[in-house]
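In this view, the complex is presented without one of its protein chains, the others remaining in place.
After this line comes chain A, so read on.
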Amino acid sequence: MPRSHTLTTIGPSMSKANRNIVIIGNGISGVTCARHIRKKDDSAQITIISGETDHFFSRTALMYIYMGHMKYEHTKPYEDWFWEKNRINLKRAWVEKIDFEEKALIFSNKESMTFDVLVLATGSKPNKFGWPGQDLKGVQGMYSYQDLELMESNSKDISKAVIVGGGLIGIEMAEMLNSRKIPVTFLVREKNFWDNILPLEESKMINRHILEHHIDLRLETELGEIIGDESGKVKAIKTKAGEKIDCQFVGLTVGVSPNIEFLRTKPLESSENNKTIQTNRGIIVDMFFKTNIPDVYAIGDCAEFQEAPATDRKNIEQVWYTGRMHGETLAFNLTSDKPVPYQPGVWFNSAKFFDIEYQTYGFVPPVWPEEYESLYWEDAGGKIAIRFLYGKSDMKIKGVNAFGWRLRHDYFDKAISEGWMFEKVLTHLNKASFNPEFFKSHHKAVLDHYNKQKGNSLKVHKISFFQKLIGSRT
């Protein structure tokens, strides 16, 4: 990791030298922020506080620990010496409250720590909607390392599990339990899996794939209550329709909310001396990640933008990638004389539903307004699909969903931000594909599908025999 040694004089003014920057949360947002501050500011004292783990790990990889693909050590993106080498102090503690007046943190063990600049990157926690029995033993969400440990013990020697909530964490939890051969009933409130994000065909494809993995998928089914036994352990659930399903484990995966309880539920004894931080669902920030309190910032899952960063963006962004971008941007602003507003580029995201990889670029809502048109192609096997959304009148590409088909990020980032003609993208799909070598290519089938629909005769952009021989795409 290259480190700059010149930064006490450029970027931040001298008054910013030797600042004591404290970051609460060692997830992707906080850690990215810390790393980028260090790259540009050699003098700042940087401390990352977490009660969850000693070191940064990849939250998205927790499922693989449970499934035995990796151990916890493998999920740490940096070796343990990295932090000392880059002079990033790590403190293992839970913050109980923050005294904004005195610029001090008070930990659960009553120790305290002062700061000049505070970055709140406290992430999320699983939602619970007040169901009867939601606090029984064996009922849990899946977000933190502690949740993983809990799941390990809660799922020991059980014969049946129920998962409530048809989103990304729900399907991951189903996959986790499935890997241990624990039968799963999967309650999804919506008509189809994740259909508030995915268009109908895509949702249905994932429905089928879930069933193929022997998951008992119950669509349009809501949780009524959770029933416990005498010892306070879950023994069954009842759906709103009244059906009782015996189980010894319940996964609650109905979304996550900003983890900011510690900021608002602690009435301070001398509260009139304390400023309070403005919150709604999350910590309210502007486009520079500033809260209402000077020198206090919030990034990642716990931050709520006063105004959404773009028309197709939400006020709270709870994705790995956005956390990273928040961290990058705030670090830039904290080390620069010319702060920039957060300005995300073309939207992208990815996930994996059991065996089916999913990537999306640009704008593909579950249903789209009149002025857009869509092309959807699905492979005969029903596990590979691609959808394009483009403008009806201008024919410019707006977005793409791909399933079982890896696509090139830089290609679509360019195509969408520069507004390429959809048909140009379609005829150059072989260049846009990111599938491994020798995989069956589908770009001709997609083009044929389009030609048939439109009565066109567009042709695939050809590459030469020599290029094929040396395995080159360009």
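Basically, a contact is a pair of C-beta atoms (placed from the backbone, for glycine too) under 8 Å apart; a residue touches a chain by one contact, two chains touch by 3 or more; residues count from 1.
Here is the rule we use: contacts and distances are computed from a predicted model.
One subunit of the complex is not drawn; among "Putative spermidine/putrescine transport system permease protein", "acetolactate synthase", "4Fe-4S binding protein" or "Mg-protoporphyrin IX chelatase", its UniProt record names it "4Fe-4S binding protein". From the set A:N86, A:S257 or A:S350, the residue in touch with the chain omitted from the display is A:S350, counting the whole complex. The hidden chain makes contact, of the residues A:E190, A:E328 or A:D379, with A:E328. Among the residues A:E222, A:D312 or A:D413, only A:D413 touches the chain that is left out of the figure. Within chain A, the residues in touch with the undisplayed chain are 28, 36, 39, 58, 60-61, 64, 67-71, 74-77, 79, 179, 209, 212-213, 320-321, 324-325, 328-329, 332, 340-346, 348, 350-352, 354-355, 357, 359, 406-410, 413, 434-440, 470-474.
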